[in-house]
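Worksheet: the structure to be examined is printed underneath.
Missing here is one protein chain; the remaining ones are kept as they sit in the complex.
The letters A and B name the chains in turn, as written, and every chain counts its residues from 1.
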Amino acid sequence: MLIMNNIARIYRNETIQTHALRDFSLEVKAGEFIAVTGPSGSGKSTFLNVAGLLDTFDSGEYQLDGVSVQGLSDNQLSKLRNEKIGFIFQNYNLIPDYSIFDNVDMPLRYRGFNRAERKRRVEKALEKVGLASRASYLPSQLSGGQQQRVAIARALAGEPKILLADEPTGNLDSLMARQVMELLHSLNQEGTTIIMVTHDPDQAREVSRNIQIIDGEISDFRIYAPLQENQLNDKESHISDKEAVDA
Amino acid sequence: MNLKALIKSLMLRKFTTGLLILQLAITLGLLVNSAILALDTREKLSLSVGIDLDNILIVSTHPTSGNYRDLDYFRSIATEDLAKLSQLPGVNSVSISNHLPVSHRGMMSNVFDLDNPEQERTDKYLKDVNYILAEENLASSMGFTLIEGRFLNKSDQLDFGSDTKRNMVITESLKNTLYGDSSALGQETNNGFIVGVIKDVILDPSNPRDKQYGVFVNTIMEYIFVGRYYILNVEPGHMASVRSKAADTILAVQAERDIFDVFTMADRLKDYYRDDQGLADLFILLCGLMILVTAISSYAYSQFHIARQKKYIGIRRALGARKIDILLYVLTENWLVYTLGCILGIAVALGFNILLSQHISLSKPDLGLFLVAVSIVFISGTLATWFPANKTSKVPPVIATKTV
Partner (left out) sequence: MLNYNLKLALISFKRAPSLYFLVILTLSIGVGLLCANLALVSSMASDPIPEKSEKLFHISMNTWPNDQPNEEPFHILRYRDAMKITESDIPKHSAVFYESGVYARDAESTNLKRFDSKVRATTPGFFALTNAPIAYGSAFSKSSGMEVVIGHELNNKIFAGENSVGKVLELDGELLMIVGVLKPWHLRPLFYHATEGRAFNLTDDIFVPLETAIDLGWSIHARSSSTVSYKGVKFTRDRNVFYLQAWAELENQNKVTAFQQYLDNYSQSLKDAGEHPLDIRNELSNVNDWLLENDIVDQKVLAFTLASVLFLCVCIFNASSLLLSRFHAAKFEVGLRRAIGASNRDMLLQGMTESILLGLFAGIASLLLAWLFLKLSSEFLPDLANLAVLEPKLLLVGILLSLFTAISSALYPLYRANRYTISAELK
């Protein structure tokens, strides 16, 4: 799914060179759920930026879903990003004066779908996160957890191959964090590849693979012990509204 | 005051600073030249014409009926007009003529002394001398000052149709050109014998001051059909009442006249420079708009950069800067920009002045004008940025610790 070979990302200013990523190699297979940990300033964000095609790299190779990324034009990169990747940010990053529907709809606008197709996808994504009935609400009318779920719906609307999540539960209380993690796990069960940056060691333990980035280099921890039964809720595909606790 | 640091911080935002500097420069350039136009026009309007502008009333009129083709009829009406007008309280003297001072061209003739017929080759203004048809009261109505001889009198009015050489009165500048310092009395020109010289009156403001050539002959009654203007010399304080009655007085004598206008000679001077005044006014209007737009830019510029610098200002406050220090810091940044703008503005003002001079006549800028314009720029700019600057100085130090 995602192959990085000897990626280096160097930030240069007048006097100093910073190796944000050095000799970084990683292979992610389809369907994996990876947690990325590491101290602040270690290069986690840079890794996510490069993986998400938001930033370029100075040397090495990167293949995403079989497509070699070097040498692609901005248009091609954007297309790739739009079709293959879904982003989930720590502070949700919803547009405050758009409705939920319009927020989820945003990435689809750049795909060239017609109105009917977009509507279908938005409704499907909102179903999946259990917020179909709130389509006309504004973000300010929802709780933090619900907003993050909307953000997840937005990431899903384009049916991406891979989800990149940057501390998705960082701004949520433990109950809502739990629900969001459950959603992510269930998506992963259905086959979505997920790479998640987190500071929470419990979250890191719950996934199949851990990666630690220190000083721009990777330390790759392979598969943990299988998850305990009682640490998971329902393995169903979606969380129904009635079970979620609204703030 | 760390000038180097200020300049560095301005260099970080070259684009917006550059735009503002350009705007300031253009504003200054326009300010200076508008002021020049306004001052030039004011100077033109304060021209000393040589007569008492405020107390001379003119009525310009034209008969509408064909009856006036009978010149005797015309004359009788005109004579009665003059009589009735002179009876109005406050009127010192009345006259009638075909031409007024402060005019463009008019009836012209060439004038040369018979002993020196080639003189008009050396002085082109001798080819176009104002030829003014007058009668004996014109001097007192206009308030001409005699410097030699006498003005026209009844005896100078020859029989109608006569070919005899006439008597004429000339202006001082014409006399100087024709005869230098010697007396002009009794000299014979192609237009007649000189019996008097009056002190110069500005006949055409666009001619040089020493070329206000004019000739007066007592023929207005003979050619009454060009007697367009009644000239009334009015006692100070009576202008308003005479002005309100003049037209009716004339129409009461005979109603088939078109009263074009009733105006003082002061009005006439203003009218002559109407277009100059109009252009100066337009430029001042534009200045006002430009200062407004530049002030908006200045405000937006400060607002924008202050918003970005909020955290750093908080840090400064946390480290001990007082509110006044911050205020001065913000204002000084702005003043540096204004200074740069004004320096460039001097070049723009000079350049624009040269460009405008290709199309209109205007004076060169002087230092005083620059100083005034620069102060206007600084004052309006400071006023524009006062509000954001003041708000910034109130940024609390605690901002420095915020991470979001």
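Just so it is clear, a residue touches a chain if its C-beta (ideal position, glycine included) is under 8 Å from a C-beta of that chain, and two chains touch if they have at least 3 such contacts.
Just so it is clear, the structure is predicted and the values come from calculations on it, not from any experiment.
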Among the chains present, which touch the one that was left out? A, B
Which residue from B:Lys8, B:Arg121 or B:Lys364 sits in contact with the chain not drawn here? B:Arg121
For the chain that's not shown, point to the residue among B:Arg69, B:Lys165 or B:Lys394 touching it. B:Arg69
Touch with the missing chain holds, among B:Ala347, B:Ile360 or B:Ile379, for B:Ile360
Among B:Ile296, B:Ala347 or B:Leu383, which residue is in contact with the omitted chain in the full complex? B:Ile296
Logged for subunit B, residues touching the omitted partner chain are 15-16, 19-20, 22-23, 26-27, 29-30, 33, 62-67, 69, 110, 120-121, 127, 225, 255-256, 258, 274-275, 278-279, 281-283, 286, 289-290, 293-294, 296-297, 300-301, 303-304, 308, 352, 355-356, 359-360
Where the unshown chain meets subunit A, residue by residue: 45, 48-49, 52, 54-55, 74-75, 77-79, 81-83, 85, 87, 89-91, 93, 95, 97, 106-107, 109-112, 154, 158, 164, 166
